[in-house]
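Entry: chain A
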Amino acid sequence: MAKVRTINLPHYTAYPVHICMFKDVKNAAFLRKQLLEANPEFDYAFLDPTMILTPQHILSATLLSLHLHLTSRAKTRTPHSELVFRLHPNNNIGESYRKFGISDDSDRIIAVKLSLTPEITNESVGQHLGSVVEGESVDVGEGVENVGMWCDVEKVKKVYKLDSNGGKGREGGTAVNGNAPTNERKEMEAVMSGVITLKGS
Partner candidate 1 sequence: MIAIGLEGSANKIGVGIISHPSPNKPPVVLANLRHTFISPPGEGFLPKDTAIHHRAWVVRLIKQSVRQAGVKIKDIDVICYTKGPGMGPPLQSVALAARTLSILWNKPLVGVNHCVGHIEMGRAITHATNPVVLYVSGGNTQVIAYSQNRYRIFGETMDIAIGNCIDRFARTLMIPNDPFPGYNVEQYAKRGSILVDLPYTVKGMDVSFSGILAAADLLAGQIGEDIPEKKRLRSEEGELVTKEDLCFSLQETIFAMLVEITERAMAHVGTAQVLVVGGVGSNERLQEMMALMARDRGGSGFATDERFCIDNGIMIAHAGLLEYQTGVTTKLEDSTCTQRFRTDEVFVGWRDD
Partner candidate 2 sequence: MASESADPLPHAPESQYTHTLPLPFTNSDLAVLTQGAEALVYRTTFLTPHTPCVLKYRPPKPYRHPILDKRLTKARLLAEARVLVKCRREGVKVPAVLGGDWEMGWLVLEWIEGRTVRKVLDEWVHRLGLRARDGRDVVDLADEVVQRDEGEMRRLLGLMGRVGRAVGRLHEVGVCHGDLTTSNLMVRPPGDLQEPGPERTEDDLEGEIVLIDFGLATQTIHEEDRAVDLYVLERAFAATHPAAEHLFQEVLRVYGESFKGAKVVLKRLADVRLRGRKRTMIG
């Protein structure tokens, strides 16, 4: 049984979002294979945790994916594949999977599952992932605040084309130049959710 955190996106509370994190994963190749074969049992967004910065980062992409799926405007088959696609600023699906998806040798994974039907619950997700992911389940935190704990900030900056300070934030603004990691992430996520929103337009 994996530790799953379930949160409700405001305005889309009918579709709870289940998130879990794993470390020391041994069977990433198997999981990836299921995705490639479009095995319906494995309709998850398996994400590379080094590319996830903050809860807002993952949730803005999740909400938009769900929204586009429900209004029949998604570019990919399911809201889960759409989430992987939405995270990347460019419009290339393969590139999105390479950057934000898992690879055969991933040992850490973030899994996201949307309850599109009532059968999908915190329990069912925990049970299924607990049984198929060979790895150690890690608590995501009540407000999924831990999703960013394995982030490689420099890699994220590169993909979103952010310079070293999140924004430039020169001129003694109070928070930005403090360079405290939380402030830097706040500045970064502010730009990133905008970039995710603007993707493709």
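Quick note on selection: all candidates are chains of the complex that A comes from, given by their letters.
The criterion applied here is as follows: contacts are C-beta pairs under 8 Å (C-beta built on N, C-alpha and C of every residue); 3 or more make two chains touch, one makes a residue touch a chain; residues count from 1.
Note that the structure is a prediction, hence the values are computed from the model and not measured.
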{"item": "Options 1 or 2: the chain contacting chain A in this complex", "value": "2"}
{"item": "Chain A residues within the candidate 2 interface of the complex", "value": "7-12, 55-56, 59-60, 63-64, 67, 70-71, 73, 143, 162, 165, 167-171, 173-176, 187, 189-191, 193-195, 197-198, 201"}
